[in-house]
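Incomplete set of chains, arranged as in the complex.
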Amino acid sequence: MAVRTFIEAIREGLAEEMRRDPAVIVLGEDVGKKGGVFLATDGLWAEFGDDRVIDTPLTESMIVGTSVGAALNGLRPVAEIQFADFIFPAFNQIVSEAARMRYRTVSGATVPMVIRAPFGGGVHGALYHSQSVEAFFAHVPGIKTVVPSTPYDAKGLLRASIRDEDPVLFLEHKKMYRSVRGEVPEGEYTVPIGRAAVRRTGRRLTVVAYGLMVHYALEAAERVAEEGIDCEVVDLRTLRPLDRETLLASVRKTGKCLVVYEDNRFGGYGAEIAAIVAEEAFEYLDGPVSRLAGPDTPAMPYNHVLEEWFMLSPAKIADAIRRLAAY
Amino acid sequence: MTVADQHGSTAASGLAAAYGLVDADLVAMYRTMALARALDERMWVLNRSGRAPFVISGQGHEGAQVGIAWPLRRDHDWVAPFYRSIATCLVAGMTPRELMLAQFARGSDPSSGGRQMPGHYGHAGHHVVSVSSPVATQILHAAGIALAARIRGLDQVAMAIMGEGSSNQGDVHEALNFVAIHRLPFVFVVENNGYAISVPAERELSVRDVADRAAGYGIPGTVVDGTDVLACYAAARDAVDRARRGDGPSMIEAKVTRLTGHSSDDQQTKYRSEAELAETRALDPLPIFRDQLRAAGVLDEVAQLEIDGDVALAVEDATAFAEAEPDPDPATGVDHVFADRSSNEPPPPWHPAPREGAR
């Protein structure tokens, strides 16, 4: 199998889906000649031309709103929001329109479309190029939220998202684009939406994570393993629909659960995970469902000292694991 | 398409001929306006008698709506209307029964299965984009539809319609900029009734004519008198033809009058004087168009009575039919969130368990 970076896997997934299905188009700011500010769409414009790779004006509500319309009229748009931080001008089109079209037409009208957005911090992106936005969208019925953590999953889940009959928000942690590599098979494959993966098996404690935090959690798990703490690491992969079975099976086995997320702690996505575990695995718990997350301040300062203070790290996760394991 | 195409009746008065239509077109247009009005009035009666909690209506807008929608190719072109677009939806092919099913929010309502408020019509087969409440969003849907038409090589035109108050929303700016850059087959229609609920145009709109904004996108903009049905038709025909030819988008602003309160929840006498309301009634497009057709000899007493009778029957039928239809089954409440029901979150424990096989 070929080894690919995270972003290469995404680029290949896009290109292959565009080759397979002429209904797939890509649109967004700078996705054409420049190939995207992270080069996720590099080469697509040269291969597919102006009609299918559209450099849009700098207007996010338009990017999403026209994608809704294009999907209504037979296309499968893959919209890029340049940074997840800039998705908010499109909030109304996503939440009120894309996510509700099927429900409000009793499936008469549907919008198969994908919104890709780089999110997350640790790249000197400061307050507006670092945010985690998943909590806002995973709360909304009618849109799926996918957060891959490996090149294999990125490609397979992107394919599944493009083929899905409903809108999908596809969040890519930008710090992983070039730093994470992995094997990606040659042929066509998909990774089903809505299935978590157990990345590491263990009996003492379950760490639940997604995106970059999966890697940090695995690193932390290695560290504490040397101290005899045997962790299981669950990579959610899809935040909605959630794979409750895998999540709950793991916690019921280990009896302890640490939810790790980079976003602000209060009201973040991990709160839902913690709440589900607390309610549905109550009898199996032998320690409090714990959360380790970003501080409740706007994410995240530019200055590297403050950025480090904000960001989670394998060391911080290892500390939290030790504390919970010792409970 | 003209009625002549459909029915082969080709008599054309001078009035009809001046617009490239036949008399039967004019009569059909009038009938559609009369039908929209009669349905609308019935909805208010239902509301006042406690059988419908909410009404929002197109009274005063019907002339512009019928004239402007008329040039669209039914089931081929697309229209993204708004909550006053009752006559537009009739032109697009929706039936009185379908509109009344929405009013009664029945399970068989094709617009939304009783999920949306009345007036929020939609019909996939007729290419009527589902109306949502947040205003102006539909302009971007129509823009995307036009984009897809271009990319897929279909010769469809997409039309978006809204009030002048809504045209101040940011989405309108973003949409017009985009359709103009790509010269998409797109028509933007503003039904300017001088109010956004209680706020008069001078407090919600910085220009007298919304159409003046077209130039800022490099597209043509026209103002038409919404009581002049055929002027509306002509303006729309030009815009639709231009769009279909590949000459790009344009804007039409129709000056209309809101004959009712904003909705059944609104008391318009609080912000509109009696004198103003009286003036308003003189701008009702229905008698104006009727008188025009009578004067042109297109419509005579007999034909008019016949239409009135037909319309009354259609309203009766639609009301009785829709009222008798069942409410949606609560077991279907969880449906239509995702294509695949297994993608839904499991319902909270207090839910009535959905029955096996229920959809």
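Order as written gives the chain letters A and B; numbering starts at 1 within each chain.
Throughout what follows, contacts are C-beta pairs under 8 Å (C-beta built on N, C-alpha and C of every residue); 3 or more make two chains touch, one makes a residue touch a chain.
Being a predicted model, the structure only gives us computed values, none of them experimental.
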item: Formula for the entire assembly, written in the chain labels shown; value: A x2, B x2
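One rule holds in what follows: only the chains that are shown with their structure count from here on.
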item: Separation of mean Cα positions, chain B and chain A [Å, integer]; value: 40
item: Touch list for chain A against partner chain B, complex; value: 25, 51-52, 56-57, 59, 61-62, 64-75, 77, 89, 92-93, 96-97, 100-110, 141-142, 144, 164-166, 193-194, 240-242, 244
item: Residues of chain B that touch chain A when the two form their complex; value: 78, 80, 110-113, 115-116, 120, 122-124, 129-130, 132, 134, 137, 139-152, 154, 156, 158, 170-171, 174-175, 177-178, 181, 335-340, 342-346
